[in-house]
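One structure, pasted below without further comment.
Certain chains of the assembly are absent from this excerpt, and the rest are unmoved.
Think of it as A, B and C in the order they're written, each chain with its own count starting at 1.
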Amino acid sequence: MTDHAATSVSEPRTGVWFIGARGSVATTAVAGCAAVAAGLEPPTGLLTQAPEFAAAELPALSSLVFGGHDLDGSPLFKRAEELAEQGVLPHRLPAAVAGELAAADARIRPGGPLPGDPRGDEELIEAFRADLADFVRTERLARAVVVNVASTEPVPDPDAPRLPASSLYAAAALRAGCGYLNFTPSAGLHHPALRADAERSGLPHAGRDGKTGQTLLRAALAPMFRQRALDVRAWSGANLLGGGDGAALADPAAAAAKNTGKARVLRENLGTVPQGQVRIDDVPALGDWKTAWDHIAFDGFLGTRMVLQTIWQGCDSALAAPLVLDLARLVARAHQAGISGPLPQLGFYFKDPDGGPAALAEQYAALLDFAAALGAAR
Amino acid sequence: MTDHAATSVSEPRTGVWFIGARGSVATTAVAGCAAVAAGLEPPTGLLTQAPEFAAAELPALSSLVFGGHDLDGSPLFKRAEELAEQGVLPHRLPAAVAGELAAADARIRPGGPLPGDPRGDEELIEAFRADLADFVRTERLARAVVVNVASTEPVPDPDAPRLPASSLYAAAALRAGCGYLNFTPSAGLHHPALRADAERSGLPHAGRDGKTGQTLLRAALAPMFRQRALDVRAWSGANLLGGGDGAALADPAAAAAKNTGKARVLRENLGTVPQGQVRIDDVPALGDWKTAWDHIAFDGFLGTRMVLQTIWQGCDSALAAPLVLDLARLVARAHQAGISGPLPQLGFYFKDPDGGPAALAEQYAALLDFAAALGAAR
Amino acid sequence: MTDHAATSVSEPRTGVWFIGARGSVATTAVAGCAAVAAGLEPPTGLLTQAPEFAAAELPALSSLVFGGHDLDGSPLFKRAEELAEQGVLPHRLPAAVAGELAAADARIRPGGPLPGDPRGDEELIEAFRADLADFVRTERLARAVVVNVASTEPVPDPDAPRLPASSLYAAAALRAGCGYLNFTPSAGLHHPALRADAERSGLPHAGRDGKTGQTLLRAALAPMFRQRALDVRAWSGANLLGGGDGAALADPAAAAAKNTGKARVLRENLGTVPQGQVRIDDVPALGDWKTAWDHIAFDGFLGTRMVLQTIWQGCDSALAAPLVLDLARLVARAHQAGISGPLPQLGFYFKDPDGGPAALAEQYAALLDFAAALGAAR
């Protein structure tokens, strides 16, 4: 499989630059984009392939060019085979899209800071910027979007002298004139030190933390309780997952970063903060398969005690990858249309969005409005 | 506790006439209305007490006057004590609202047809109409709403020579000039034989089948799958409940009536009909506490198999009663405002509504619009 | 992969003749036996490979020779590939054991009665017996065990003039001098018409209906309630499964056969029959993956209402196949040791055993005793 018929010779090419390019989400996105573009798999989970987005003039899947940074060096094809072994990818897929995996692999540059890295912040930003500029030039891209799908960082210490890595990459994106997406709860462009640059840049950006499982469900369910005037007393959650993300979130500081977004969705949708905590446990045996149990204790008429429990058993990377592709296409198109600044219209995709409504249904409506606006833009 | 200060001397009184007036839902509604009106209990579950409905000029809870038909003769106070024993009502409530229970009890008339009842359809309709007229006159009511909360009937045989009981009551409501609500899946006003009368009547009506548990949840969750382009392969459900409703639904024909509405919500929200069935089992030990388990098998990106399961443990009568009060107030106000015919704007409350959107969020928006329209009406 | 080194030249060969030899359970057993014998997979689930059975002198896995009857003609290798596609078998396994699958495939004979089959009962029994005799002779087997893993039959009408197919095969097993195992709830050797022959035969036999999921769990859990003097009010269950077994059990008559065993385990372990039903729904999308939900409502001290729920998500064929292998080895060894008649000592494996204790722990103890007795036998 090489070129995809649907991409006309003249269609401009759009770059998607992953921070964490050898991770599960990035690998699934690269392999899955190739598979769907080639018609090997249906576009399940890819909202932007739905008729509602037909008029938005998003870049075609076949026009996306992947590259990125990672600290790790293991080949993308090997990562894809591991994911197939776990059932994340269909087991024949890695072979079927080996060409696309190899092409993306060749465009992955070493990230940073590496352990013991002597480079200062400015030096790192500059190196990342140069990699991005090189990517755009070499691949003759109309534009590129930087997408953070690297391991979740701990909440940064406000007094730390150095920027967290995610913010170094975000600063590089601004300098290179790229749209920016933060699919993780890490600081990225939200670091106070980058605020002014972000505002000046005239670039579109969106974040934080992809909404793929428990929080997605909470955003769909919490409005029901408020609409029905039911009194949620406690909302507790337990998450079990292995894989890279499970290991990263076993660190309480990283888990804390994650839980901020999870709490927000309840507070904003219920109007109050119910009792209850969210736990994240690393269970390597589960690999990329996350189980999330939610227990919601609520009172009904005359104080009657009731309970709703939900159990979500999903494949995290398969949930995240199509959202990443959706977002990259939407931000690239926004960039082309001259839209800049934070995009609260993309709150549908995020746990902790830059404003906009908190209920899933309203976020979806806002997204469709945004798609219509893109269609109407030049 | 007798009169409630909030009801001004001059506020018109609104009748609420229950078919099935000694059942769990009706008893909970009567007791609960009194408790909330008197400030003994918070208005949890009563949407129409929320600020969003303040301007709609709905009749005050304290202005509602309850009566009804039932085949059964056991005193309302005794039914309330049984419900308190099961934990449906707070155990001190029956004593606290004994006066209101006794008053409603005194206004309950024998329904029909009784086993071996010699009366024909016309005779029964006329008797029920006379009871309604008597209620309105004796209680000096501005208007009354007839609310069907009787046991679910089997799906009627289209060739049956006689009308089902629910339709006899519905015909009587039309003749007596009352708004009509069908909180059950029974035929009621939807019987073909009543269509013309309903249209001519100039009366508002709404139905069918209150959406209180599993279907409520489905209406909140199914849109999420469509919005995320996830492919629902199978949606299966099991319901366990005892109480009167559990016993009635142990009859497969009555269960079939119930399941029509349950299937509709999936079809309309997903755009397809997934595999899977809904089972209803009578488990007397559970009383009014319903447990509903749902198992949703769906495919994500690249065909990955995922599962969501939900377990709903709710008290059926406590879920239904506030909806019944909401609906009675809304239909009475619509009647006053001269609105007639089916009210698809109330689809938020029903499993099988007369049109309108199928997603819970859109149904809620439609309800708020309706409240605004009522506020604007004379 | 052809012959397995562990089988010494002189070890006698034991035949395992599957009724339903092209079904999921049989295919998994054949492929899995080869994989474990060759050391490609660990013996997970195969109790008879555990140290507790080392002294019982069971026939080695590598000495088992598979054949059988089926109505269907699709090659065993193709069935194995389908199972691998569903994740029941590791996806490289069919290729790795292609030789063993082909060898077994070549020994599968057409069963009966086929639709419109003109042959009478006697003729069919004789044909099946001849196939068995041929198998034993051609393959130079020390003995053979007939194992019913065909589709579950409806409960037979006691007045039916003809024997059900499962009983025809059982009669043939007796005539051919083979031990007999009924892993299904079908009548098999339990048909009254076969009683005298079974007694006279001097052959060991065991059944009915493999205990692999919900009933296994019930046999482990129900004793806890009795031991703790907790009062189980209702035990309800829902089963969702696709695959061949799901389709067969969508027939209420076949489901009824299945549910007899499921009820028995509660009655015998609790000493009473609680409220509640067991439902089996065919959900083709789930394939061989069964989900069983159990809801147990029980009363504790002073009548406090409590609930235990269990959700079992298992692969039916992967649960059944090792039990089938265990049982075939145990029955073959019992035959060799001259043990005849029903084997209540194997109740650990069955939903509806021929006597013995009902609690899983006691059944396990009885099994270990049986293993010790086999070790002590000549």
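Please note the rule applied: contacts are C-beta pairs under 8 Å (C-beta built on N, C-alpha and C of every residue); 3 or more make two chains touch, one makes a residue touch a chain.
None of the values given here were measured: they were computed from a predicted structure.
In this structure file the full complex is assembled from 4 copies of one chain, 3 of which are shown.
Just so it is clear, only the chains that are shown with their structure count from here on.
Because chain A and chain B share one sequence, their contact can be compared position by position; here over half of the interface residue numbers appear on both sides. Note: centroid distance chain B to chain C, computed from Cα atoms, is 49 Å.
Taking each chain's centre as the average of its CA atoms, chain A and chain B sit 43 Å apart.
Multi-chain contact residues of chain C, defined as those touching 2 or more other chains: 311. Looking at the complex, you find that chain B touches chain C at residues 233-234, 236, 238, 240, 274-277, 279, 281, 283-286, 291, 293, 295, 297, 307, 309, 311, 313.
Those residues of chain C that touch chain A in the complex are listed here as 87, 91, 311.
Residue ranges on chain A touching chain B, taken from their complex, read 28, 31-32, 35, 41-47, 49-50, 87-90, 93, 216-217, 220-221, 223-224, 227-231, 299-304, 306-315, 318-319, 321-322, 348, 359-362, 364.
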